[in-house]
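Take a look at the structure below.
Heads up, one of the protein chains got dropped from this complex, but the rest are sitting where they should.
Showing chain A:
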Amino acid sequence: MSQTQDAAVEQIPVTVLTGYLGSGKTTLLNRILTENHGQRYAVIVNEFGEVGIDNDLLVESDEEIFEMNNGCICCTVRGDLIRTVQNLMKRRGSFDAIIVETTGVADPAPVAQTFFMDDDVRAKAKLDAVIAVVDARHVLQRLEDTEEAEDQIAFADVILLNKTDLVTEEELATVEARIRAINPYAVRHKTERCAIDLKAVLDRGAFDLDRILSLDPHFLEHGHHEDECGPDCDHDHDHGHHHHAHGHDHAHDHECGPDCDHDHHAHDTPHSVKSISLRQGDLDPNMFFPWINQVTQIQGPNILRLKGILAFKGDPQRYVVQGVHMIVEGNHQRDWKADEPRESRLVFIGRDLDFEALKDSFNACVAE
């Protein structure tokens, strides 16, 4: 890695905005560009639209997907982004952060992978978070029609459920349940016209191993029994004890909302993303690392995101991992606290994942 010896320069944070046409992406972008927050943003858009043009750091970039010649079919990067980020670095003092707006139908993975797979980009910029703007009124239809809408939700660290004023409460609840079923680990916000405190979408550190779990309260602190509920769950959960005092529902199982005995679309639709949460005690690193490598090598194309916090036998430190498709990175984070149960948890969000097989093979990594 070329940056290791010359890491003096701080990496510029990059926020990726996804969302279907009409979801409100541009509204959010305009908010970011016009609100008085003291930050200067360079913005990479797929086309000049209604975004304020009085910004010489606004650049149009045609999506160019580069496949890497390494035999890995999901290892794609955005060639145009590599180029644009390098060009921006020639005037680095003139902005504080970068925002990438993707086309409505874009797969977010190549964008994210660009910031891990290209050494030059990686040395200069770091992915902060993927934000998905979702149109509450039309999202269910989009999810029926396309894979991209599901990918965008599955991939997101933060989801803005927008246009909530255009749906009834019941409709909103249905939409929320559906989103939660795809991705229970994203932070969700309900908005009208993308009105939101920008702190909720910017500077999230969602890919930062040091911050990986502090963003994810239900994953971090609350010991829900995600793994007890298999992919075919239709039994009645007692959800009462899962709810928390602070407002929004925490999703605590991989695909059932509060009313989980309703018909699960995820089971029926051909393209269905699920999340899987695995839990165990201390793991054997000599078992775990070959296993995670194998899982991501073989099932990488179907794994959209993975995150984990792991306890290795005899290791006083927490080990955290995160990944996108076949890319996995991990590191020691900090010591386990005395009052903290040593526990290994690993979450996959993906398509056509064999829950039972993953669970069994993960369980085989438990330290003797």
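By definition in this document, a contact is a pair of C-beta atoms (placed from the backbone, for glycine too) under 8 Å apart; a residue touches a chain by one contact, two chains touch by 3 or more; residues count from 1.
Basically, contacts and distances are computed from a predicted model.
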{"item": "\"ABC transporter permease\", \"Molybdopterin oxidoreductase\", \"Biotin carboxyl carrier protein of acetyl-CoA carboxylase\" or \"WD40 repeat domain-containing protein\" - which is the UniProt name of the missing chain", "value": "\"WD40 repeat domain-containing protein\""}
{"item": "Which residue of A:Asp120, A:Asp210 or A:Glu329 touches the chain not shown here", "value": "A:Asp120"}
{"item": "Residues of chain A (touch criterion as defined above) contacting the omitted chain", "value": "2, 5-6, 8-9, 48, 56-57, 59-60, 62, 64, 66-70, 77, 79-80, 82-84, 87, 89-94, 118-120"}
